[in-house]
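Entry: subunit A
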Amino acid sequence: MSPTALSAPAVSAWDDHLVVLPVVLPIAVAGVMFLLDERRRRLKAALSLATVLALLAIALVLVGRVDAGAQVYRLGNWAAPYGIVLVVDRLSALMLVLAGVLGLCALVFSFARWGQAGPRFHGLFLLLLMGVNGAFLTGDLFNLFVFFEVMLAASYGLVLHGSGEVRIRAGLGYIAVNLVASLFFLVGVSLIYGTMGTLNMADLARRLATPASGEQALFEVGCAVLGLAFLIKCSAWPLGFWLPTTYAAASAPAAAVLAILSKVGIYVVVRLSLLLFGAGSSAGFGQTWILAAGLATMAYGTVGILAARDLTRAAGYAVMISSGTLLATLGTGSGGALAGALYYLFGSTLAAGALFLLAEILQRGRDPARADQPVFADEYRDPFDDAGATEVGRALPAAVALLGIGVLLCTLMLAGIPPLAGFVGKLAMFTGLAAGPITAPAWWLIAALTLSSFGTLMPLVRLGIRNLWVPSDDPPPVLRSTEFAALAGLLAVCLALALWGGPALAYADATVRWLEQPQDYVRAVLGAAQEGVRP
Partner candidate 1 sequence: MSRILRPFLPYPLLSVGLAVTWLLLNAPLSPGSAVLALLVGLTVPAVMRALRPPAVRVRAPSTLARLLVVVLYDMVRSNIDVGRIILGLRRGTRRTGFVAIPLDLREPFGLAVLSIILTATPGTLWVRYDSGTGRLLLHVLDYTDGDEWVRRVKDRYERPLMQIFARGDSA
Partner candidate 2 sequence: MSATTVLDWGLGLAQGMLVLAMALAAWRMLRGPRAQDRILGLDTLYLNGMLAIVVHGMRTGSGLYFEAALILGMIGFTATVALAKFLMQGEVIQ
Partner candidate 3 sequence: MSGADLPAWAAWLVVALAIAGAGVSLTGALGLVRLRTFYERVHAPTLGATLGMALILTSSMVLLSLLEGRLVLRDALIGVFLTITTPVTLLLLARAAAQRDRHEGNPGAPPEI
Partner candidate 4 sequence: MEIVLSLGIGVFAASGIWLMLRPRTFQVVLGISLLSYAVNLFIFAMGRLTVGAPPVLGAAAEVVSVDDPVPQALVLTALVIGFALTALFLVVLLAARGVTGSDHVDGREPHQAEPHPGNPHP
């Protein structure tokens, strides 16, 4: 036997393979799990815990290695743009960490109850993370489609996990909308291929750097359609009405981990906007629309969260607001603000995830009819009418106290109230927007950020009070230790993010600076020799 392929230079060190592990490891473990009997829950839980821990560890190692720019992994040893490459840069490493943290906490949370509610939870869960990781890593547009589909398919499974009418009804709409989005994705990608002849993102950027060709218009139509697919996934108004219903219906750990799904859409929009439309023949393409979509999403999310009748829906709308914030920031074109928005994205995603978990604990076993009681109108009381008022403090069960802290922290995070990371993120965005003369879009965004903060604070406080303070005949919520660990993990990261806001923001700044220099990305992926030269 004589090998005839394998002529390209080999990968040098074993740890270079780390880049592909976030995808390969979950598949392999999921494969093993499918061979195990459904009743071996402990083994499965241990396996998935180990895997998710490993994923987080890998993500952290990768964060440590992206200082130099980007690390490129050529799958099948085929060079870009022909083969598929995985690219780890600051942005993708950051997103991997986010996925790892959220995944770990959601998984730990699921150990208490949800892991047993339906078959093959762990396998689906791992494959969802694999899809998310793949989407963050890939440098190829069609491969991105594939990972989107993996992620969505697993999310369909997780949304439907546990069955029940509400889930199935929500799942139906969710699947239909996302199927359409996937078809848009395909149309967009294929149009781009048909006009540019490539699928590799870096190659696309390189081809766009040359003066506009006759195909520019068709290419931009393709980008518009493709962009719309991403906007659907990140639930921008008016394309994202599916999100609150779906996330509210999903089981808590599923909803928590789904919080990152919409961020994958955001990630891609950020990635492609800065890579393809930062400069070159299509510079600035769609920016105004992204700003408009972002502001509209923030507005609609705020309206929705104000209208929310329960915490899960509120959390869903919080996810929307956070997506809208990032889109709008991207639309203003301010690099400093974008860095803040990335930082904010990280924290708000974790907080939204935590809120889904909290909501589940608080709302399970509660009378659903109560959710519909009036908000303010009938609660009016004479402030000094103390007849019948009980001026006796209630000793809180530890569970309630901890849940209260949790709800409070989530509220502060999402509303951007000090001292948590939500505030720091908004501060960074404000500072970025106020760097240099303040433009009209910047004013709009500042107003939107402030109003959405207020709009988030009010309903979350209202819902928190209803769930924690209003005396109820229902048994007090029970908090299992694994559930507590999951919540504590998420909120601790939010706290740490604020405490070490300096380094975190520096990372975000460096990320945006890197993204604003797409030629470095192109060089990293295609190699210096190919730059500017057609093969």
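Candidates were picked such that all candidates are chains of the complex that A comes from, given by their letters.
Everything below uses one rule, namely that contacts are C-beta pairs under 8 Å (C-beta built on N, C-alpha and C of every residue); 3 or more make two chains touch, one makes a residue touch a chain; residues count from 1.
Keep in mind the model is a prediction, meaning the values are calculated, not measured.
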item	value
Candidate from 1, 2, 3 or 4 that touches subunit A, complex-wide	4
Parts of subunit A lying in touch with candidate 4, wherever the complex brings them together	142, 145-146, 149, 153, 156, 160, 163-166, 168-169, 171-173, 175-176, 179-180, 182-183, 186-187, 189-191, 193-194, 199, 244-245, 248, 307, 309-310, 313, 368-369, 371-372
